[in-house]
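For this depiction, one protein chain was excluded, whereas all remaining protein chains were kept in their positions.
Right after this comes chain A.
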Amino acid sequence: MSEAFRAEARAWMEDNFPPSLAFKNPVPYQNDAPYAEGDPDWIVWRDRMAEKGWGAPGWPKIYGGGELGHAEIKILTEEMRRIGAFNPMKMTGYTMLGPTLLEFGTEEQKAQHLPGVAAGTSRWCQGFSEPGAGSDLASLQTRCVDMGDHYLVEGQKIWTSGANHADWCFALVRTDTSSKQGGISFLLIDMKSEGVETRPITLISGSTHFCEMFLNAVKVPKDNLVGELNKGWGIAKRLLQFERDSLSEGRGEGVPLLPLAQERVGTDADGRIADSDLRTRLVAHAMRAQAYNLTMGRIAAEGKAGQRNDALVPVLKNLGSDVAQVRADLIMEILGEQGLGWSGEGYSDVELDASHQWLHARAFSIYGGSFEIQNNIAAKVLLGLPSAPAPGR
């Protein structure tokens, strides 16, 4: 049966995946709505995947999913990887909000929001961080007041990826000032609401999908509260697990570095990479990436057998960001001075993509909770070590 599914998936992919997207960097498609929607092939791919239900392969069909099991999803992923395809739905709505709503949302909330996410037509942003509340997320200040027939939200969010092109935002707001974690609620905010303003912040990679978000007396229907009032912290922690889970995915993958190194650095008489120092580090990375991929595979298999250990999530997130950052460093080193381009003449698209990815990769150990915070959580939750002077996020 799994072989039959593989054959089906392979044939469908070959018929439906636009070759122009093969092996392209998926990140700009995920982050940058105008870029993605300006590419007709991306639209075609998104719509075909939506129709097939394979953009959210594990979700129930009534919400636009494919109702596939773990084994089939794994095959699907492998078949996509084989031809350099990516899941066009893999955006904030799908990776973070979807699983959270499936677990905590009301029937109405699921029916209202999940189909758009599974179809890739509604874009979401995550309104968690604030200027004073980053690692210490629970110190957030954005106020939400019960006005009887609606909520009124007032405050400022920052580092909100994709807010300038998002249709919706899931936000953490303060509904009680007497308790830090026990005064937080989880709210869905329509970005078209009056009083929502976004201002893009340019990143070091030149990307402008990162935003400040101002909420000035924004009216939010009471039905948009997820879970109970003041119980948002637990939901947020679960969502962060989903986020970190998705951030660990694929960190050990990418175009193989060996042929690139052979081409750019050259080989000696025995066919070895000519720069022996770089060669050693390339191999160390390849071995570590393989060990990481094996670990991800093993944990997925354990998950299927119902033996998943969520306490490992922060450890995997850190391993994954480290592997991916080292990989970005190595690509730059392989490209040498050709990897240092910012734009324009003298550099190929591959070279320019490498330098921008290298810059973007620094964020891997910051977003979704920083490297340090993941370690704090793991020390406490996974290893049961006594609390440090400061609590973890």
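Quick notes on this structure:
Quick note on the criterion: contacts are C-beta pairs under 8 Å (C-beta built on N, C-alpha and C of every residue); 3 or more make two chains touch, one makes a residue touch a chain; residues count from 1.
Keep in mind that, in the parts below, contacts and distances are computed from a predicted model.
The chain absent from the displayed complex carries the UniProt protein name "Acyl-CoA dehydrogenase", chosen from "Sulfite reductase (NADPH) hemoprotein beta-component", "Ca-activated chloride channel family protein", "ABC transport system permease protein" or "Acyl-CoA dehydrogenase". Within the set A:Met13, A:Leu152, A:Ile366 or A:Leu382, the residue that contacts the chain not displayed is A:Ile366.
Within the set A:Asn16, A:Ser135 or A:Gln156, the residue that contacts the chain not displayed is A:Ser135.
Taking the complete complex into account, residues 129, 132, 134-136, 139, 158-159, 201-204, 206, 210, 264-265, 275-278, 281, 332-333, 335-347, 355, 358-359, 362-363, 365-367, 370-372, 375-376, 388-391 of chain A touch the chain not shown.
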